[in-house]
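One protein chain omitted, others in place.
Presenting subunit A:
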Amino acid sequence: MTGTDSPRHTGSGGNAPPPPAIEVLDPGVQTTVQEYPGRLGLQRRGLFPAGPADHLAFRLANVLAGNPEGTAALEIPAGRFAARLRRRGTVALCGADGAKPTLNGRAVPLWESVPVAPGDLLVCRTARGPGFRLYLAVSGGFTVPRVLGSRATHTVGAIGGFEGRALVRGDLLDGMPAGPAPARLRVPPPLRPVYGRHWEVEVMRGPHDPPEFFTEEAWAQFRTTAWRVDLGSDRLSTRLNAHTFAWPRSDGGVAGSHPSNVLDVSFPLGGVVINGDVPMILGPDGPTSGGFAVVATVVHAAVWRVGQLRPGHDTVRFREIDAEEAVPLARHMEYPLDPRHLEQLP
């Protein structure tokens, strides 16, 4: 790669089109354009909302880049990504520790606004944890077309984002339109989400709970086990290690021969489905329905942690809370999203 701009985007006079925001040099594993809260209202047609797997880091990156928190930004699994910046503006990186991002070879911090200029080279390395997904927001956002009401990429439906797919080397993404530079902000360390290897995720029991669909013994095992996050986890679902639960029924009756079978229901996002003997947490591109019991549902305040579980490495425990506890937890989680609660940088 060279340090100069490609000729077709450097023309300053005449009718040259404005340069793209970034040119992708290394797309990483499955980098996608996302938007929050994504494509709502289409679950009945078979589409989960898509959107970021960790909406907290995603929304914080946007706030730091001076955007409304839902603005289109990049989700970078495992951290690896490199791009040439083509416009002047502000960027922000939030999420997985360990990506060690650099701008023109110099380290840049996560959780902080970073001014950029045309020609700057942004490189993020594979993050080995803690955490799994990194988010890159640019001031003004990425201007990909809306599809069915959202810019979020739905990987299964192959819609939204950049041509309905993950980025590849050479993609040019529009965005970062000129505007007044936003105030430079930093998320102070006490307000940053805490990452680790062994996670705790708050759930509410049900909709399919003991004694009708699950035994009390199975529910106790579910709550006390440290579940290993399977390597086969993705934006569809986070799979946990197989476990043979005890069920109150010998089979699913009319719904099927396995006792985890129920007559097909629409699934909640963050629902923990027992698929035969495999518990899985439904992610933003997951199946919208199925014939399996949903024994617990991750509460809004904890959904972001599911997006940071590292496949093949991390463990997760489920802590049961009730509806009353979920309300203050959600408020607490969203506190740093208000720019007034962030640190102003000179």
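Here is the rule we go by: a residue touches a chain if its C-beta (ideal position, glycine included) is under 8 Å from a C-beta of that chain, and two chains touch if they have at least 3 such contacts; residues count from 1.
Heads up, the rule we're going with is that contacts and distances are computed from a predicted model.
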Protein name as given in UniProt for the chain not displayed, "Allophanate hydrolase subunit 1", "Iron uptake system component EfeO", "CRISPR-associated helicase Cas3" or "2-oxoglutarate oxidoreductase subunit KorA": "Allophanate hydrolase subunit 1"
Option touching the unshown chain, where A:A117, A:A181, A:A330 or A:L345 are the choices: A:A330
Option from A:R44, A:R106 or A:R340 whose C-beta touches the chain left out: A:R44
Residue among A:W199, A:F267 or A:W304 that touches the chain left out of view: A:F267
Omitted-chain contact residue, chosen from A:G141, A:G290 or A:P336: A:G290
Touch residues of subunit A, complete complex, unshown partner: 40-47, 147-148, 154, 156-159, 164, 203-209, 252-258, 260-268, 270-271, 275-276, 287-292, 294, 297-301, 320-323, 326-327, 330
